[in-house]
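One protein chain omitted, others in place.
A and B label the chains in the order they appear, each numbered from 1.
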Amino acid sequence: MSGRKAQLIFSLAVVGLGLLVPIVIRTDYMLNIVFRVFLFAGLGLAWNWVGGYSGQLSLGHAAYFGLGAYGLAMFTNRGVPMWISVLLAVLAALLFAGIIGKVSFRLRGPYFALCTIAFAEVLRLTAKNLPNVTGGDVGIQVPLLFPHATQLSFYYSAVLLTVLGIGITYWLEKSKFGYYLMAIREDEDTALSVGVNTANQKLYALLLSAAITALGGALYGSLFLYIVPDQVLPLEISTELAIVAMLGGAGTLAGPIVGALILETASEVFKNFFKEANMLIYGVLIIVVVLFLPGGIVGTLKLKETPQKLDSESGRVTVDE
Amino acid sequence: MEWVYGNLQVILDGLMTGALYALIGMGMALIFGVMRIVNFAHGAFLMMGMYVTFVLYDRLHLSPYIGFLVAGGLLFVFGFLTYLLVLRPLPGQESFMVILVTMGLSLILVDASQLIFGADYHQINIPLQSTNIHLGPHIAMNAPWLVSFGIAIAMGSAMYWFVMHTMFGRAARAVAQNRYSAPLMGINVNRVQAMAFGMGAAAAGIAGALLLPLLYVFPEVGNQYRLKSFVMVVLGGMGSIQGAAMAGLVLGVVESLTSYYWGNEWAPVVDFVIFILVLSFRPSGIFGSQRA
Partner (left out) sequence: MRRSLSLLVVLGVACILVTTDCRKEASGNTIKIGVITSLTGNQAAFGQAHKAGYQIAMEEINAKGGIDGKPVELDIYDDQSKPDQAVQGVSKLVDQDHVKLILGAYSSESTRAIVPVVTQKQIPLIMPTAVADNVVETGSQWVFRICAGSGSFATATLDFLKNNGDPKTLAIIYENTNFGQANNKSMAAAAQAAGLNLVDSEAYQATSPDYKALLQRVKSKNPDAIYFASYLLDAGTLMRQSEQLNLNPKYYTSAGTGFAAAEFPSPEKGAGKFAEYTFSVSQWLPSAKWKGSQEFDEKYTKLVGTHPAYHGMEAYAVLQAGAEALKNAGAGATPTAIRDAIRNLNIAETPFGPVKFDARGQNAHPVLVTQIQGGKYKVVWPLDAAESKPIIPTPEWSKR
């Protein structure tokens, strides 16, 4: 059984368990936690296409998340029917992704990451500074996408988002598109030299990623019925998305799912156990994972099981499959 | 004529803020230049420098204008050790690993500060704060600002001199240019990098100390300066500390003018807009002469 199939089975098993969860878990509190697990799993999978498979560390994905939430709120408030607003919000995210991609993908390494941060921050500050348009920090109302069986509907939507993410990732891994992306990740210059249109491929990955992230944002905003810029557009959301994928294993199928499972439940446990010290423990967790599990959990597991090549210069491990 | 004085005041205020920015930026540029490390904990270092200076003032009544030296020293040691213990072991020092680790470090430092000092804001009120220097009837400068400005310029110049004219400085520049050939010249790369990181941290700590009489300290005070320092490094050109210094002054003035003409709430946005523009059109920086 190859690693890839095993990961697929694992992921689908988690989804399966997820579908059964509402039988066992009745309280809104627990449902909220598993909602977050699946939402961030789906979003992590989406981030993975840009960050993991293409090797472009985007730390500005909150921009698309926030555009999803704010798009839904702002269009609906101007009379557009709810679900059309969702569509328009996704289109807005695609538009911004196009702009951000065009500008940022010309940059390499840390410059790219910093540029994505800058774009997200501009969006966040602009949302704050225009209270008449966005509600500013006083906030804006978001319509309720599921007036019936609310908590369950949101939960299953998050599970659906994860399934979508799994499906796209599975297809991506063996498709030509995915192959181009991984080539870009391994060595962008060589990829360029053999005729891969790296700029376009990266852009496609970003557009796909942005669309799913915006959907997740709309879902999230609707669940809370009321949002402020610092809730959906801050750097913390961007880093959470990235860490979920990296903790679990960037560039793997099961990685973001594992990452979301652990991170979201750990956050809640930390908060209840460690109280005021929970951010400190979270920081320690990040450092420990990066230092000792550089490929993320799934990446490290793959290392132990399959023959590997160690790239002595970059310290990166590539796996034969 | 009123118009001229108004703008002149705004520009002068911007320069004074800019000098502090410059010091922070120079520290970041040194770290980034020598090690290609995007240090997300830079703001936390500034915050630590502020707390050290605050404690010295609060307990020992030591003026921040002397305390900054202690802050700088402590932060140098802290940075040095942080590099050796936390950053050097990173396999290959992939940039995303470094970003995450320094982010984690920042979270730890900020939360630790809250646990130790509480979340409440602390300020110091030194007698100098009541003194204003007037340049004619239209321009007024507050004394602590001038002192902080002066010390920042002095420290920045010292840092520049150190990097340009000492053995360490030459070694650092060599590592910045080519990490792999440097050991062939007999340079102990690890030690140089640790020292560079320490110096960068010290610069942030000193900037924090100088900021204390002008602002107030709380655990998250450094966060707003962390992203600014990246902007300065990019504007200044990769690893050019004199470029970052110029960028700091420019940012200070631009923010001040933005506050004057469009409103204070747009000042932080302008930082990022400039950042994006420079990255789009001149990624090698405006003031530096190096490649991107």
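To be clear about the criterion, a contact is a pair of C-beta atoms (placed from the backbone, for glycine too) under 8 Å apart; a residue touches a chain by one contact, two chains touch by 3 or more.
From a predicted model like this one, the values you see are computed outputs, not experimental measurements.
Within the whole complex, the absent chain has one touching residue among B:Ile66, B:Leu85, B:Ala119 or B:Met185, and that is B:Ala119. Summary of contacts with the chain left out: across B:Gly33, B:Gly243 or B:Pro268, the touching residue is B:Pro268. Residue-level contact of subunit B with the missing chain is found at 6, 9-10, 13-14, 16-17, 111, 114, 118-121, 123, 125, 129, 132, 140, 142, 211, 214-216, 218, 220-221, 224, 256-257, 259-260, 263-265, 267-268. By the touch criterion stated above, the residues of subunit A touching the omitted chain are 1-3, 6, 9-10, 13-14, 17, 21, 25, 27-30, 32-34, 37, 128-129, 131, 136-139, 150, 224-228, 230-231, 254, 258, 261-262, 265-266, 268-269, 271-272, 275-276, 278-279, 297, 301, 304-305.
We take it that only the chains that are shown with their structure count from here on.
Per-chain Cα centroids separate subunit A from subunit B by 32 Å. Interface residues of subunit A, counted against subunit B in their complex, comprise 51, 57, 59, 103-104, 106-107, 109-111, 113-115, 117-119, 121-122, 125-126, 128-129, 239, 242-243, 246, 276-280, 282-287, 290-291, 294, 313-316. Taken together, the subunit B residues at the contact with subunit A in this complex read 32, 36, 38, 86, 89-92, 94-97, 99-101, 103-108, 110-112, 114-115, 227, 230-231, 234, 265-266, 268-269, 272-273, 275-276, 279-280, 283, 292.
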